[in-house]
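Some chains omitted; the rest stay in position.
For clarity, chains are labelled A and B in written order, and residue numbers in each chain start from 1.
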Amino acid sequence: MSVRVQTGCFDAGAELNAFSEGLANAGAVVSFTGVVRDRDAGGMVAMEIEHYPGMTERAIAAIAEEARRRWDLADALVIHRHGRLEIGAPIMMVATASRHRAAAFEAAEFLMDYLKSRAPFWKKEIGPEDAAWVEAKDEDEAALGRWSSGAE
Amino acid sequence: MIDCLYFAWVRERIGVPRERVETSAATVAELVEELRAREPRYAAAFEDLSALRVAIDQELADFAAPLEGAREVAFFPPMTGG
């Protein structure tokens, strides 16, 4: 299990290959990559991500630990960037490996749902003249409901 | 003495990312009342508690949580990572 919080860019393909290597007994590998996209209104020039050093690592490690407790995972990877990101740049990535594809998919979705709403990151969209904090979506909070029963 | 940390627009409204606060508040809610009474910028930051989240010593908590033994209290809007 590997958790990285960093300002630098990462190569999602290279990370996927490094993660998959040596997993000959886990037939299913799922990855999610989040990429900076333009605002719906357009005209964004960059995204700025603030985080809470210390709590971030702790929160992600707890979420990843919970995923391992719930599913039979061979391995899991979480990378999340902070600082200033350009449009089209990768923001974050999650990868999971398991013998069973359903477990790999569910664990990746679980990690994403919790990272979205429980890891201390805040996104700001930077326009040419203005900047605005991204507001949390009700649907992101609602997505956690899927995992609230202890039994999976 | 408690370290208060502020993130995102909470930090912007208060104007500093962190500060040491002399307090005898028993709960987070009491601490918020003390801060609100200080200056308008705190009143602006803590105007709507339903729009805020709080962490005590880097664990999510709620406003009714006791502060006994806490070293660090952080205030921020709902997270938007991922």
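Definition applied: contacts are C-beta pairs under 8 Å (C-beta built on N, C-alpha and C of every residue); 3 or more make two chains touch, one makes a residue touch a chain.
Predicted model, so just to flag it, every value in this text is computed and none were measured.
By label, the number of copies of each protein chain in the whole complex stored in this file is given as A x2, B x2.
Here is the rule we go by: only the chains that are shown with their structure count from here on.
For the pair chain A and chain B, the distance between mean C-alpha positions equals 26 Å.
On the chain B side of its complex with chain A, the touching residues are 5, 7-9, 11, 55, 58-60, 74, 76-82. Those residues of chain A that touch chain B in the complex are listed here as 34, 49-52, 54-55, 58-59, 80, 91-92, 112, 115-124, 133-136, 140-141.
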